[in-house]
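My structure is below; once you've seen it, I'll send some questions.
Excerpt of the complex: some chains, original placement.
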Amino acid sequence: MNATIDNMDQEISGYLDKITSTIKNLDKTKISHLVELILSIYRNDGTIFVFGNGGSAATAGHFCNDLLKGLSHGGRNKRFKAMCLNENIATMMSIANDSSYEEIFTEQLKNFLTPNDLVIAISGSGNSKNIIHALEYSNSINAKTVALCGYDGGNAKKLANLSIHVNINDMEASEDLHIIIFHTIKRVIENHLCLGKIINNPAPQERVLLKLPT
Amino acid sequence: MNATIDNMDQEISGYLDKITSTIKNLDKTKISHLVELILSIYRNDGTIFVFGNGGSAATAGHFCNDLLKGLSHGGRNKRFKAMCLNENIATMMSIANDSSYEEIFTEQLKNFLTPNDLVIAISGSGNSKNIIHALEYSNSINAKTVALCGYDGGNAKKLANLSIHVNINDMEASEDLHIIIFHTIKRVIENHLCLGKIINNPAPQERVLLKLPT
């Protein structure tokens, strides 16, 4: 085949190597904290709200599906409750049009969120205003808050109870790592739900987990 | 922190290591072929159709955004044309309800697809019927067809003009690699669109590329 781009293999390898090295640098303890936090919400019948902008909106819809179906179907006797706040088009767009795009998540949270729930905000920069406002509101009513972010983590990193920060100045790499992190979490939970351990033998400390140190 | 799952770090590392080794085994030549194919469609003013089910639907919407905005904004004098076929809810659901869920992509392609266009189907198993029917239809009118698949590649691998097969029996790992592959492609194209090379100095062989060997 006649290529129009020279040395494309090197460019391809360059990006793939970056992903590999970023995976190596992930903070696995933070990932395990998010597993425990999600399980605490599940045991306490809370709801998990997930949202993001652009590519992170797609990631939010994807993870919501992993909770609602992947981790809930197949004969399990209890299902996850999760909502993706970036898919209800008429609602989002009427808030954006009549109030402000910066409030599209906060205004929806005001209809639903309780202190028993978990908010997972996804933002490459960590600085999208609708993300920041949603984290601030969620903190103000004592819901649990998590941020998945990239770059320097932005304000989302500081605001959330638990932040998983992919420390890299690269939007695509951040997004790739976010979906990998969510799938890692799904896999761990899946293993244990299958074994029945999580539901049948909850650790006595579980409620302590709801006040996770960041 | 008191963990409810023992040895969680090992499970986390297990999944991450699987991603790393799967990245290593990717066929970089196939990725470069898809870059060239996408550029050919772009130069010839064709449209790129992307679609999938479940998590792959999210990936399709994400890559469509990367074409329509990421690779098109910022002062470039020519934009990509791309459509994600799994986001127009009323249309998809009326086809599924009145005809069959197996035809939701094919019926939409019948409204739009020309031999000048490219179809990118995303399927972990490579065997979803709506994916297979869409590839068969697209082949029948001589549009270009690409499949991103996992597991053993399924029928999608055999049907598409170009298949990028993530050879692993793991749905989450397949999905992670698909988004990494799309971002790799985005990055390569972005570098060259920025340098102005692709638009200003197209290789004379570009039309040859439209008949890519698989």
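Labels A and B are assigned to the chains in the order they are written; within every chain, residues are numbered from 1.
The rule we apply is simple: a residue touches a chain if its C-beta (ideal position, glycine included) is under 8 Å from a C-beta of that chain, and two chains touch if they have at least 3 such contacts.
Just so you know, these numbers come straight off a predicted model, no measurement behind them.
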{"item": "Homo-oligomer size of the whole complex, from 2 visible chains", "value": "4"}
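One rule holds in what follows: only the chains that are shown with their structure count from here on.
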{"item": "Computed distance of Cα centres, chain B from chain A, in Å", "value": "23"}
{"item": "Residues of chain B that touch chain A when the two form their complex", "value": "1-5, 8-9, 11-13, 15-16, 19-20, 23-24, 26, 28-29, 31-33, 35-36, 39, 54-55, 58-59, 61-62, 65-66, 69, 172-173, 175-176, 179-180, 183-184, 186-188, 191-192, 197-198, 202-203, 205-206, 208-209, 212-213"}
